[in-house]
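The complex appears here without one of its protein chains, the remainder shown in place.
In order of appearance the chains are A and B, and numbering begins at 1 in each one.
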Amino acid sequence: MTRRANTDLFAGILGLVMVGVFWYGRGDVGHLSIMFPQAIMFLFGAFSAALVVKGLVRPHRRSIFAEGDRGKIIGTGAILFSWVMAIPYGGFFVSSVAGFWVLTCYLASSHRKITPALAGKWLCVVLVEVTFFYLIFAKLLYVPLPTGVFF
Amino acid sequence: MELFWKVATDLMDPFVFLLILGGVTAGLFVGAMPGLTAAMALAVLLPFTFKLPPLQGLVALGAVYMGAIYGGSFAAILVNTPGTPSSIATAFEGYPMAKDGRAVEAISIATISSAVGGLAGVFFLLLLSPPLARLSIKFGSAEYFWVAMLGLTLIASLSPGSTLKGFLGGSFGMMLASVGVAPIGGENRFTFGMPVLQGGVEMIVALIGFFVIPELFNMAAQGRAALAEVTMDSKERGTFFNAVRTVFSMPVNLVRSCIIGEIVAIIPGAGGSIANLVAYNEAKRASKHPELFGKGTVEGLVASESSNNVTVAGSMVPLLTLGIPGAPPDAVILGVMLMHGLRPGLDLFTVSGDLTYAFILSMGVAAVLMVPVGMLGGRLIYKVIVKTPHYFLVPSIALVTILGTYALRNSFSDVVIMLLLGTIGFILRELEVESPAIVLGLILGGIAEVGFVQSILRGTSLEHPWVMLFQNRLSQIIIVLMVLSFSSPYLSAGFRKFKKGPAELLEDEEDVE
Partner (left out) sequence: MKRAIILVISTMFILSAGIVFAEYPEKPITYTIPFNPGGESDITARFQEPILEEILGVGVTVNHKPGGGGAVAWSEFQRTAKPDGYQVIGVNIPHIIGGPLLRKNSGYETDGFAVVMWFHFTPNALIVRADSPFKTLKDFIDYAKANPKVITVGGSGTFSANHLELLRLEREAGIELTYIPHTGTGPLVPAILGGHLSALMNYSMLPVQQGDKVRVLAVASEERVPALPDAPTFKEQGYDIVGGAFRGVAAPKGTPKAVIDKLAEAFTAANKKIAERQLPMGFVMTYATGADGDALVEQMGKAYSDVINDILEEQNK
């Protein structure tokens, strides 16, 4: 796709949305706690509004998400989020082996055919690598990594 | 003289030498991993140093500190993800160089620059501690506020596309910095009812999110590691002697960057994360061809890497003379000193002078040892990264990132925050709101808020409390610097246009669209 997006307008709108989120979450607090963030929020809003105006008057256009395969970005994002979200349930080790392995197979799938033998071989590699880091962090650095249903 | 011999023999001890070597090596690998910071490395080491005599414990910590700040440059150069906040600017030049097939050269130059910076810091610490310490306590709340504002003017030059978008990013960063318990006022804000957000958005967590995650998405989208196509033909230019020659061919840049690093270092709370950006910006302003910055310029790399290693020994000035830890790793070192009954102050340089001077000099030794360790370690890391196919590299970086983010505060929520911010950062980057502007806002937001509100509070008894912000001579000097720094890009652009004459000016106008 070669349609070029109006980045000024989009950035401005995104900024206004974020200002809205912060405004909603400012909490019921005293003058001292809020005076500075309030000023910044005002500036943030002003910059966003200025960008919206610029986007309408003299837009800067650019094709976004144009480099490479967009589907891969969404896929990778989805796998990364599932990997992290699985950690409280599966524990760090199990989730990471699964997440790592799935991500590897997914990314490699567009380059070469994934045979069960190859996937099996990779699983071993992934196991070794995750175990290596797991041992360093959990046993050497005493980081209390999240545990799940298994360990 | 007697002191000198005592210090020299202390340092000649092979065990001490091995500690420094091991410390630098360990620090280097810690720094090279996104998410693992110098402060964390020192905290992990702390229990081991208890079992050592005071000097050996301090020497080990100093060496790890030095190595970690330097190690951050590897990830910055090779995967465009600063390993620590001290090498943000390194990525601006180092990564484009690596993409051009000059990775080894970039690593060598970063190594030599870091060693020079480390030695310069030791030199300042040895000879100029008392006057620098006196300067450092001149900074009060108003000065902190203005220093932060001065830092924010960097946004204008960090956002090549549009200054307005840079400031949008900067204010987003400053809003992120204000999540959690208010530093002054003490109430919860922007926590959306979640207790875990009381701890705020840790700077490193955001740094990793904003720099690493977009890079992972890019690698996935392009179906190859960013460096995969690189040929190794630059090996010759990456040799030790060539790198030395390159670095020393720009003495003005080196001296300027080291002085900037030292000044930022003695202001408690600023540290390497700001020093590298300021030095980079100044190198760019002084350069004859600023338009080449961001495309793989050696000058910018030298400025960033020399200035950030100055801050290691530089932040020891307020630490050793006044007991003020300027950066998180310094707090750990202060803790170790207090545990051994060493009190910061003049006594440290007289009564326990042999120990103090040995500690200071050991940091110099560590800086020198970075060269062989870095030249070998750097090539090793480079080979691993280049030889690994992208479908292993992306998940591997993700794994280390998740671990590093988690281990920072043993917090799972931080991992989720990191991933969310990374995704937002990726979208914003596509819209040309650059991550460095956001991170700068995040670093400086807290400093600015504390300085601002404290100044207003100090003026409680005055009719107009905000007058406190402008009262001191030092504040006024910083304000002038800020105005100069902010307007200089526009002034010099105007100057260039003026020189070109009207015909070319027209052409120039057309370029704008």
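Following the convention adopted for this analysis, contacts are C-beta pairs under 8 Å (C-beta built on N, C-alpha and C of every residue); 3 or more make two chains touch, one makes a residue touch a chain.
This is a predicted model, so every value here is computed, not measured.
Although one chain is omitted from the display, it touches the following shown chains in the full assembly: A, B.
When the missing chain is restored to the complex, the residue among B:151, B:325 or B:374 that touches it is B:325. Contact with the chain that does not appear here is found for just one residue of B:35, B:151 or B:185, B:185. The residue from B:53, B:131 or B:345 that touches the chain not shown here is B:345.
With the whole complex as reference, residues 27-28, 30, 142-144 of chain A touch the missing chain.
In the full complex, the hidden chain is touched by chain B at residues 39, 42-43, 46-47, 50, 136-141, 180-188, 191, 193-196, 198-200, 202, 268-269, 318, 322-325, 328, 331-335, 338-339, 341, 343-345, 409-411, 450, 454, 457-458, 460-461.
The rule is short, and it goes like this: only the chains that are shown with their structure count from here on.
If you average the CA atoms of chain A and of chain B, the two centres end up 24 Å from each other. Residues 44, 161-162, 164-165, 167-168, 171-172, 174-175, 178, 182, 184-192, 213, 216-218, 220-223, 389-392, 394-396, 398-400, 402-403, 406-407, 410, 412, 415-416, 419, 423, 426-428, 430-433, 445, 448-449, 452-453, 456-457, 513 of chain B are the ones that touch chain A when the two sit in their complex. If you check the complex, the residues on chain A that touch chain B are 5, 7-8, 10-12, 14-15, 18, 22, 25-27, 29-37, 40-41, 43-44, 47-48, 50-51, 54, 58, 60, 62, 64-65, 67-70, 72-73, 75-77, 80-81, 83-85, 87-88, 92, 96, 99-100, 103-108, 110-111, 125-126, 129-130, 133, 137, 141-146.
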